[in-house]
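Let me begin by presenting the structure, written as structure tokens, before commenting on it.
Of the protein chains in this complex, one is absent; all others appear in place.
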Amino acid sequence: MVNTIKVSVVGGTGYTGIELLRLLSHHPYVEIDHITSRGDVGSLVADIYPSMRGIISNQFVDPDKADLKSSDVVFFATPNGIAMNYAKKLLSEGVRVIDLAADFRIKDVALWEKWYGMPHACKDLLGEAIYGLPEINRDQIKKARLVANPGCYPTAIQLGLLPLIKNNLIDKNTIIADAKSGISGAGKKLESSFLMAEASESFKAYGIEGHRHLPEIEETLSAYAAGERVKLTFVPHLLPMVRGIHATIYVDAKEEFDVSDLYESFYNKEPFVDIMPASTCPDTKSVRASNICRIAPYRERGTNRVIILSVIDNLMKGAAGQAVQNMNIMMGFEEVSGLVLGPITP
Amino acid sequence: MVNTIKVSVVGGTGYTGIELLRLLSHHPYVEIDHITSRGDVGSLVADIYPSMRGIISNQFVDPDKADLKSSDVVFFATPNGIAMNYAKKLLSEGVRVIDLAADFRIKDVALWEKWYGMPHACKDLLGEAIYGLPEINRDQIKKARLVANPGCYPTAIQLGLLPLIKNNLIDKNTIIADAKSGISGAGKKLESSFLMAEASESFKAYGIEGHRHLPEIEETLSAYAAGERVKLTFVPHLLPMVRGIHATIYVDAKEEFDVSDLYESFYNKEPFVDIMPASTCPDTKSVRASNICRIAPYRERGTNRVIILSVIDNLMKGAAGQAVQNMNIMMGFEEVSGLVLGPITP
Amino acid sequence: MVNTIKVSVVGGTGYTGIELLRLLSHHPYVEIDHITSRGDVGSLVADIYPSMRGIISNQFVDPDKADLKSSDVVFFATPNGIAMNYAKKLLSEGVRVIDLAADFRIKDVALWEKWYGMPHACKDLLGEAIYGLPEINRDQIKKARLVANPGCYPTAIQLGLLPLIKNNLIDKNTIIADAKSGISGAGKKLESSFLMAEASESFKAYGIEGHRHLPEIEETLSAYAAGERVKLTFVPHLLPMVRGIHATIYVDAKEEFDVSDLYESFYNKEPFVDIMPASTCPDTKSVRASNICRIAPYRERGTNRVIILSVIDNLMKGAAGQAVQNMNIMMGFEEVSGLVLGPITP
Partner (left out) sequence: MVNTIKVSVVGGTGYTGIELLRLLSHHPYVEIDHITSRGDVGSLVADIYPSMRGIISNQFVDPDKADLKSSDVVFFATPNGIAMNYAKKLLSEGVRVIDLAADFRIKDVALWEKWYGMPHACKDLLGEAIYGLPEINRDQIKKARLVANPGCYPTAIQLGLLPLIKNNLIDKNTIIADAKSGISGAGKKLESSFLMAEASESFKAYGIEGHRHLPEIEETLSAYAAGERVKLTFVPHLLPMVRGIHATIYVDAKEEFDVSDLYESFYNKEPFVDIMPASTCPDTKSVRASNICRIAPYRERGTNRVIILSVIDNLMKGAAGQAVQNMNIMMGFEEVSGLVLGPITP
């Protein structure tokens, strides 16, 4: 018999927060304790998100007044720069912390401060924080008190590249990641470019001159690059749809190898990574509302180029789903607990 | 401890079939036995629906060769006119049958044959078949061997009208149901009007001169109409989206009453019907991928008109979700088993 | 040889404004004079709307500093309550005014002030202002100095009802207009419900307890109702698409008549109203980006109910296209000038 734990969500009004609440609300071993939102204190979660009527009865509470230490795990589904102000105290009170924002994703403080444009308020925990990509850090996550949940683009791209990087099969200066994300990746931000009238029936690149997920990807992958520094060209694009990330990755191989075998054997024990059959292309809908990452590796004929297609649901394996996966690992639950439902089709 | 049952799905390649498989695959008390498809015998379900990779390992089998009597329950997610050829034999073998098509929805054989354009092959089971709308027939469903799962439009419209009809509060000749459905309601039919290039960014009415769901609604509601015959004006429309039905219903009331109180008290014990707060409108996204029906009743100021808004996911409460709800009731499972996950937001 | 005129657009940053500029930029007899926008003074129109790069070279100017009297016609594509502050002066300077907002649409001042929540600043022009629906007011528009361009819902609904109302064929208390609009009808408003993540893949009603277009429709139609007062039940809905309005109208007829003949003969000289063949339903895409209104009238079998389907592009016949049509009439141009391009398909 597994014991039930209590969890709180700080920042429950964004899309990541509500997705987390959807998952937690039916997780077999979890009881939801507090849900905070500075802007909506006193409102019912179900008033802001009618989809949660009858499912979540909590009111939003003030994060500074909530008794967060009554929880076993606290998730931060907040903007960048919030969790770093709470983590130390919570850890000292014996609470485990999973940050879905970027505060603890990058070990290099100077790099973090440059990209995020603020001083880091909790440098001394950067060493302890575990980057929550279970496919590389499962053992460390088991013992972690503080997990930095990866970004959505980094998850799709890193899972696509890891078999090549870890086996030292590619030229690390040739990596191009052409990535496309559904609009929920932008969060609930009130900008005219995210209005349906603007964003639907349209497609564009953005952030070409620098996206915050670039240093995260480069730093994480470099740790597995046999002493080399991984360098990426990363171009994100905005898709006219809500959920889903598709990364198309181009690299130059240093030698001959069978890409299918490589990926199959690398991921064959992973519950949430699926290698597609040869000559097929995964579509983002095939992972929608699930925690699955599907990958199709290709070897171009007549050249040394390798092409990797990697798809996830940005709110699931790219955010809330992976956070629940990390919680499961940290708490000793079965890793797939609360994450078993199949993708929504059609 | 609840015993697990074996269930089969006849006709697993349509959208209703795959939705049913998604639900059954994680149902706590169900083991999937056979999945049939005349056109795809030998293919893996996961080859036709990559979203099911790693979730359903079955191959499609021939419905005439499958040992369906090994199952406790057989679902028919087939076109109209199929289940009526199998039901009798299955019942005689002790198998319970839930038909998601229209074969057993209408008691009046002549009416059925007129609208469905074929002779009925199993008239003697029409009397026994139970119309599977739990909100009116729960007790009969409990004991049923054969359940006729309601149509999608009928579910949304009937749930919207029942409190008014059963309490004899409206003029039964004034009912107008202006209904809108997502395109998954058309199934996986290869018609140019269902191509994305045609259907997206567009909206239209169809079937104004007669839709098969009209007699189903009229017959079912008439049974509760105090001896009167219920007559509907029913105009269906096609929405540029995949899932969801929104019925906007207009009726003339015969007397004064509080619509909110009426609906609240009528449905307060129902696990899947949610009455919205006054002055709010449910959106279809708030029920997407869930089995919930949300209803907002309005009384127009200064007139005797009542306006009812009723939303469901056509593939869930309008098809596969309701079928699982019916199975739960028939088998004595908790009614919400396998149907607890919240709507996908956003 | 037709002389070219100069026109200005006050409020060029909204969707109605940019649509007007698209049409005016290639109108054969028009030169664009000033384009104003209080919030974007000094920016190029093409900076805010890159689609206008190479097409419109104007900068936005301050409406209070622009020399608007240098124009022959000034369009107001502003929020409600702006044009009423400018109209008098412009008229006195010999400038014709077309207001695409609601300031001059309703003759009853008290009614206007109740629905629009502000005092009317220019009551003495209400009598002179012509309601710019060419299908009823063409002769008056020809001589008008001030035209009130109709609302989008009112255009679709009035064109759908006029043949019935003017011929006194229906019970004026039975009218129900179930109307659906694309999201561009909401303008460029930064509200979370208009974000693509919220609005796409969803459908809902709104404004059931009162929409500002209701009194406009009732007042205008009542003028043709043989002394009776037209009363509407009007329920607007939001479609998950950008452009298009579909009105489904239900009325009770007082006598027998052939609906197709009625509509065909009523509109046979109209350049922008198309009556569909019997038993067909117009889709909104068939009028997208055009000034056409397509109407399909139905007579329900066995009842006295008439059902009318009416579709327009809300930004065209529902706003900017109709404004250009009005300008053409006012200035003696061919009525279809600048409005000849066919709907975008697909």
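Per-chain numbering from 1; labels A, B and C assigned in written order.
The working rule: a contact is a pair of C-beta atoms (placed from the backbone, for glycine too) under 8 Å apart; a residue touches a chain by one contact, two chains touch by 3 or more.
All figures in this text were calculated on a predicted structure; none of them were measured in a lab.
Check C:79, C:117 or C:346 against the missing chain and you find that the one touching it is C:346.
The chain omitted from view is touched by exactly one of C:11, C:282 or C:297, namely C:282.
Among the residues A:63, A:163 or A:282, only A:282 touches the chain that is left out of the figure. Mapped onto chain C, the interface with the missing chain covers residues 15, 18-19, 21-22, 25-26, 49-56, 184, 201, 242-243, 274, 276, 280, 282-283, 285-290, 292, 294, 340-346.
Remark: the residues of chain A touching the chain excluded from display are 176, 178, 180, 197-198, 200-206, 208-209, 231, 233, 235, 237, 239-244, 246, 248, 250, 279, 281-286, 288, 298, 300-301, 303, 305, 307, 309, 311, 346.
For chain B, the residues touching the absent chain in the complete assembly are 15, 183-184, 186, 188, 190-192, 194-201, 240-242.
Basically, only the chains that are shown with their structure count from here on.
Across the assembly, the chain pair joined by the most C-beta contact pairs is B-C. The greatest centre-to-centre distance from chain C, using averaged C-alpha positions, is reached by A.
Distance between chain centres (mean CA atoms), chain B to chain C: 39 Å. Annotation: 36 Å between the Cα-based centres of chain A and chain B.
Look at where the CA atoms of chain A average out and do the same for chain C: the two points lie 46 Å apart. Shown for chain B are the residues in touch with two or more other chains, namely 201, 242-243, 282-283, 285-286, 288, 346.
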